[in-house]
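One protein chain is absent from this view; the other protein chains keep their places.
Labels run A and B following the written order; every chain starts at residue 1.
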């Protein structure tokens, strides 16, 4: 069984610690993760902005990077979701279309893989902190990742879970939206952080570093001391300390 | 109603400019937020109480898909049946034609006044303005519509047209109308409108309505409402004119049960609106009320542009419930007028450009979305609005109307991201470049591309080593301490791979 990590460009460049946590955690379960170095970005910024020719170029790279593995897992529901758009992106190229469908079928978001494939809901972690959770839109709405993170968190010893008010609301990231419609995006992230503050949580956890970078950026801007983590990081840290 | 469309009263030439203005209007934001939140929660409660919501939603979608796929048959059937009921049916390709037919009827009837119940199609046509141009008074009779008509504005929400007004503003408007001071108390204000409009109903020559659904098999038109004004409009005046989007059709009354299950719950969380009326022709000769003469004008006005277009045909499935507006975080922050068209919110962002042939006229409206998918999740007939927004953006780019700088940027993005070596080189360059601006792992400057972003946030700087830089060391470390895989996990993984090869399994996409 060949399991490959699709690190995503954001985690690769800015949050390598998320990839490290994933890889180390999975090693506990005998999963020997591979990292095909030819991978780059899923192409979502171009795709969502309407530049499909450009998106196709990067999608091509991703499809080839993962062609020979059995499972692809990534720390982002949004980038995994983008892979689900690949068949549409290549609908006029029969060969690539088929490859795109094959890649879609074997791509998993990290918690999906942990729960659905490995059958793990208790990693044996201890994390004695007050934690709240932001369910990122693409992971929860488009991939349907809703129960997996809750199951994993509920089995972490000492973790006090505080529900985030209006958790389902988008944080306002939206890729180029945050730049093109910066005022609306700013209003959305400000509201999201207001809700995070209401929970009085020490830690905000999520499954998508793009959204978390957005929320963390506003928290830092307002000098709020809330720690922002990917769930993989939280679980791995919890296992180390258990 | 000003009748000059939604472009004139919100300031700003672009969606972005109007949105920025709206964001600075604290009352507007609070009012819209409060009401959409209430409607959204009402819907969630109604869905839960009713149960099996996904099955109903799927059924609603299938009925709409089927009807639109056979629209020629059903529209023809509706027309023949409506005629057999004694209705005068008319067809209008464009807004101008629909207005022309409406005005001909009004002139022929020597009408002095028209009472209208809420209709988004007539908003599309700017019909009130046209009626006034031939000296026919057009009175909106839905309470919210009456209020915004007095204010000379257009609706900012499909279901709650005056969502952006507070009771004090409303009291001022109605006091001016009444010629006396009315207290800003909801029941006093509504009581005034009841008395005032009761007179208008009794005097009006023509009643004008929209149409929620048209039943092909019996030629009936169906209206959903809470106030009773649509019943007044279809019962009291001697002539009735109904303007109907050509896609409003459903085959049967049985199908209406499904729509009646989805529409009110999605719109307001009600099990059914207070009134649901099925009107089948003018009054029978022996009846003592109902209109003597009934006209139905079937309007295209850009709708057929979506027919046969695989990416947009589903747009015609829309039942105009407004659930996507209430679910949309962007709508909630900027309100309806910022969208600049008759229809606002996610449905408006897709519908407004789709109803126009000329891509060059498209505003930046499709960019006013973070693509969060809340609209799709809320839609009772599962229209993938979040994907349609991407298709619109693509069509604009393909038609050569993209932003030049952005296009250059995207080309650069593709060049870098199609080869990992280039990506790596850019990362190295970034790490070098950021030395000028990064302090303690953060970048706070507000210039260039970071201006908008850093007005609300702090940007993290690039760490010393990217993941790919670390991989060699990390891989060596984990290979050392790798555990044995549990046999049940191993066999599950093998089974999943095998099932996948057989075309089964799949952890699907949201639709």
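The rule is simple: a contact is a pair of C-beta atoms (placed from the backbone, for glycine too) under 8 Å apart; a residue touches a chain by one contact, two chains touch by 3 or more.
Here is the rule we use: contacts and distances are computed from a predicted model.
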Protein that the absent chain corresponds to, by UniProt name, given "Lactate utilization protein C", "ABC-type dipeptide transporter", "Pyruvate dehydrogenase E1 component subunit alpha" or "Transport permease protein": "Lactate utilization protein C"
Neighbouring shown chains of the undisplayed chain, as defined at the top: B
Among B:13, B:190 or B:429, residue touching the chain not depicted: B:190
Identified contact with the non-displayed chain, of B:47, B:211, B:256 or B:315: B:256
Missing-partner contacts on chain B, residue numbers: 31, 34-35, 38, 52, 55-56, 59, 62-63, 66, 69-73, 75-76, 79, 81, 84-85, 88-91, 93, 104, 108, 141-144, 147, 160-162, 166-167, 170, 186-187, 189-190, 193-194, 197-198, 201-202, 217-220, 226-229, 231-232, 234-236, 238, 246, 251-258, 260-261, 268, 270-284, 286-290, 292, 298, 300, 304, 307-308
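The working rule: only the chains that are shown with their structure count from here on.
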Distance from chain B to chain A - Cα centre to Cα centre, in angstrom: 29
In the complex, chain B residues that touch chain A: 16, 19-20, 23, 29, 329-330, 333-334, 364, 367-374, 376-377, 390, 392-398, 402, 406-407, 410-411, 413-420, 423, 427, 430, 442, 449, 451-453, 455-460, 462-463, 465-471, 474-475, 478-479, 481-486, 488-490, 492-494, 496-497, 500, 505-510
Contacting residues of chain A [partner chain B, same complex]: 1, 7, 9, 11-14, 16, 19-20, 23-24, 27-33, 35, 37-41, 43, 45-55, 57-58, 60-61, 70-71, 81, 84, 104-106, 108, 112, 116-119, 137-138, 141-144, 168-170, 172-191, 213-214, 216-218, 220-221
